[in-house]
Structure formats: C-alpha cells, structure tokens
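After the structure tokens below, expect a handful of questions from me.
Missing here is one protein chain; the remaining ones are kept as they sit in the complex.
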Amino acid sequence: MFDTLIHQFWSLTYSGIALGFIYVLIAMGYTMVYGVLRMINFANSEIFTVGAFATMIVSKYVFDFSLEMIPPSNAKLFLVIICCLAASMLVSGLLAFLVELVAYRHLRNRTSNRIAPLISAIGIGIVISEVVRILTRARTQFSPNVVPKKVLFTFQGAEIRLDNTVTIFAGLALFIILERFIKLSRLGKGIRAVSMDEDSAKLMGVNLNRVISLTFILGGLMTGAAGFFYVNVYENVKYNMGFSLGLAAFTAAVIGGIGNIRGAFFGGIALGLVEIYASAIVGTQWKPVTVFIILILILLFRPNGIFGEAIQKTRV
Amino acid sequence: MSKTILNLKDLTIKFGGVTALNSVNLELKEGEILALIGPNGAGKTTVFNLITGVYKPTSGNVFLGDVAIDGKKRHHITKLGIARTFQNIRLFGDMTTLENVITASDVRNKVGLIGSILGTPRSRREEKASVAKAHEILKFIGIDEYADRLAKNLPYGVQRRLEIARALGTEPKILLLDEPAAGFNPQEKVELAATIKKIRDAGYTVLLIEHDMSLIMGISDRVAVLDFGQKIADDLPSVVQNDPQVIAAYLGVPADAS
Partner (left out) sequence: MINLRDKGAEFWERSNRPVRVLTVFAILAVIAALPYAGNSFLQTPIAAFDAVLVYPMGMFILMALGLNVVVGKSGMLDLGYVAFFAVGAYTMALLSTHTGLNTWEIMPIGIVAAMIAGVLLAIPTLRLRGDYLAIVTLGFGEIVRVSALNSESIGGALGIAGIPFPPGLGFEYQLLDQKYFYWTILVMILLVIWVIRRLTVRRPGRAWESIRQDEDAAELMGVSTYKYKIWAFVFGAAIGGGAGVFYASRSMVIAPDNFTLNTSILILACVVFGGMGNIWGVIVGAAILGYLPDRFRFLSDARLLLFGLVLVIFMNLRPEGILPRKKREKAIVKKDSGASL
C-alpha cells in the first residue's frame, strides 16, 4: 500500500505542491470574500470552471492548438500562454464581479435573513454550471495543454516537468503580488479595514461597495489563473469540475483560518500534498468524501484553523 | 437591610490583550434600582454579557444568591430569573408584539414538541394562560393597543418598551436594562422613569445602564461607576455625582487641575 508513496515520493511531492498552488489560488476567492463579507462565496467553484473553459477555448479555437499539432516556436508559445492566462483571469474576474452584483449585493445587508445571500449565490452557481452543461452536452472536453509537459530534469527519480514548474512559480508569483497589493496599496488597505471592522472602515471614508467588488474581482482573477494551470496539467474540462476543486480549496482556506490569506497559502499546499499522497496510498474512490470529512472535523474541533480568527462570534 | 441577590465577585474578563473588566466587585440588593454608568467603552454592556452568560469570565464569579451562574448556559440563566434588554433593539421583527412576549414567557411553560402535536389539555391550558399573561404585561407597560402589530412596524418608542415587556415575559427576578432611554425625548424619558419605578414597585430588581444623568439620579437607589473596566464608585446617587474621580472619568480633566 505504501509502495507507490515511497518509490515515487519526490515525484508525488512535486505534483502535490503544484496541485497545492492551484488550491491556493482558488482559496483566495473564498478567503478574501469571507474576510470582507463574512460569507462563503458559493459560486467560486463555477468561477473556476469558467476560467478553465476560457483557457481551453482560447488555446483550441483561437490558436488552433490540438493534440497532434506541430510544436510552435517558443515565441508563439509564450504568446499563447499569456493570452490563455489573461483570458482565464479576466473572464473569471469579470464573472466574480457579476456574481457579487447579482447574488450578494442586494441581499447583503438584510440581517433578518442571513441565509438569503447564500441561497442566491448557490442559485447563481447552479445557473452557471447548468448553462455550461447544456452547452457542452455534459461531455468532458479534452484540452490541449498549453505549457508543454517537457521534462526539465530529474531529481531523485522524480521528473521535474515544465507544466508543474510553471504552475508552482507562476502561482507563487501571483500569490506574492496579491499579498503585497493587499498590504501596500490603498485599495488593499481598504480591504483589510473592512475585514477588520466594517463600520469603522465606512466611517473612515472607505467605499464599501467598491471594496467588496474589488475583493470579488481579485479572488476571481486568482481563481481564473488556477483554471489555466489546472487545464495545463490535467488537460480536460467538464461542467462540474469546479465542485470538488472548489470544495478542496475551501477546505484549504478553512484549515489556514478563513479570512487569512497567508493561512490559505499554507492550507492549500498542505491539502495538495495530502491529497496526492493519500491517492497513492488508498486510491481515489473515497476522495470527495475525504475532503468533506476533513472539513467537518476542522470545523468541529478547530474552527479557527491553524492561524485564523474565530468563525463566529456572538455579537451582543 | 435587604439581601444581596446578585453578586459580582472579582469579575475579570480579557479579550486577547485587552482587559475589558478588571476585578469588578458589585452587589445588587433585592428590590433596588442600581444604575451602572461610565464613559463609553468602560465595560458596562460587558457586565451584562457576563451576567447573562454571553461571555465567560476569565476569572471571578457571578453569584445569583448562593449559586455561581458564570459558565451556565444562557437560556438556563434566563430560567433562573435574569432577563435583559439590548442596547440595539433586537426584537423578533416578524412576530407581533404579543408573540414577542409570549415567546419569552414560554420559558416558564412545560409543554414541548410532543405535547404540542398531541394538543394535550395541558398544552391548551398553557397557551391560554400565556396569552392572558402577555396581555397583562403589555397593559402594565402600556402598549397593549399594539398587541397585534408586527414588531418591526412599531414606532421606536413602542419598540423600546416592547423590549422591556418581552424581558418581563420571562418572569425574571432581576431585570437588566441596557440604555432603555436611548433616543427618547425628555417627555418619553419621564414616562420611562415612571415605568421603571413601577416595575421595581411590582417586586422586580433592576440593574440599569444609562447615560442620562437626570433620569438616573431621579430613580436610582444606588449608582455604580465603571471606567476602563474598573469600578471607581458605588454609592448613593448624590454622593457619586460629586465624586471627583467620577467627574474626571467623564470629563477627562481633574476638577482642580493645576
């Protein structure tokens, strides 16, 4: 049972870290929104799906990438990568903005019905995934990978591939850019102010609607990028791909302490590794259930996550 | 000398690095109106939260009679006879005035789910009694004419009084009022003062947080002053009014600054 794990340890580890970065990026969508709204962005999984589809569409239909094509020149490849990544990020960012507008904004302040915005967001998520399902006739679409799966070098028997490496480094870069933006920019400070104390932030002149929209957009950009990386590595898209990945990313955010960006980083990488190792040990049959169980256990026994703040405080 | 029914002993609570209450000692005597005053942020509502079980103290105890109630569940504390109103109105907006009070009085009823489904004679009796009791309380407070109006549609003054009526619905021994006069005009404050006196005269003990000095001085038997989480005075209203420490706490400047 542990054979695969031991023999392919470094290979699995590298894949786990790459998957982890995908989780980190999607987790940004959950953790930032929770920070400012104290609500879960239920539609984030569909924002991811749409981002992934964007990469597939751009690479397949705009650039005519296919499984049996002649490898393009490095310059062209670079162009395609940039276009696909940008497309995914922008589409997801835009969709996130729209989700906030339609599902959350109107209902945000109704204190008498706290579950209304959640139901609304679930509805939007369903609408999006159903539209995708109907358009794709529920079939899995295969996507040519954009970043080639070239082996760069071997380390302790593990093949260090280009696509995984790009995921890790680009993911890290995006995370650092986001984190710095939140810390240093004026808008970023607005986000942090609102997440700490909404009323005081408003009194200080922070435009609440703008901050919340921005938070959704930033989360969407990151989630879209995750879509790009996912398609690169796994080479397929399906209408319901967001569900299990979104759930895993949300769990990662909770592990790290929801609302806490750095915590989500830790949670994402950790969960990616755990998942890859666990698949090597017991197979993937129980995977969706395992993530739920981890989530439930954390919410029951350590709802603060490893670094985060308490999820619910009684406000009297 | 009347007996002490509520006793805060060395009550301390810390939130992270902030000590919100520091070893507060306070006795509430049966049948009195005790006012709790102090600048904003002094910890007054925190005291209420500790008494009603919303918070657990970091150290120290809250004694109801001889029983330590800190750490008990909130609805249990209500059952033991402590009820409160809220600084921000927290009525059940989609229920009527009458229903708000009846919901509170349910704590004294015995019938649960099974009895309700079966419609036992006891459940019918309790329902009838609850409605009658609620009307009585509403009449006592003077808002019975609003009995069938939804709470969220009530005028502000009526809502504030409903908060009190609802708390009375739980048949408490001790009533905690958190800024019941907030937003009232002088006329309404006079009426409220009379109502609070009426409540005390009916046998309840009242612990009151307020900012309006004339209201407090008019009806309180005693006044306790909190500042930065510590009790700095606890005496008759006239004495507290002239206490230099109290004056400094409110104004920030000693009375005879050099």
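Residue numbering begins at 1 within each chain, and the chains themselves are lettered A and B in the order written.
Please note the rule applied: contacts are C-beta pairs under 8 Å (C-beta built on N, C-alpha and C of every residue); 3 or more make two chains touch, one makes a residue touch a chain.
Fair warning: this is a prediction, and the values are worked out from it, not measured in the lab.
Only one of B:E32, B:E127 or B:D235 touches the absent chain when the whole complex is considered: B:E127.
Of the listed positions A:V62, A:L79, A:I119 or A:M196, the one in contact with the omitted chain in the full complex is A:I119. Looking at chain A, the residues touching the absent chain are 39-40, 42, 102-103, 106-107, 112-120, 122-127, 130-131, 134, 250, 285-286, 288-289, 292-293, 295-296, 299-300, 303, 311-312, 314-316. Panel shows chain B; residues 52, 54, 74-75, 78-79, 83-84, 86, 90-96, 98-99, 102-104, 106-107, 109, 111-113, 116-117, 119, 123-124, 126-128, 131-132, 135, 144, 148-150, 166-167, 169-170 of it touch the chain omitted from the view.
Basically, only the chains that are shown with their structure count from here on.
The geometric centre of chain A is 48 Å away from that of chain B, both derived from CA atoms.
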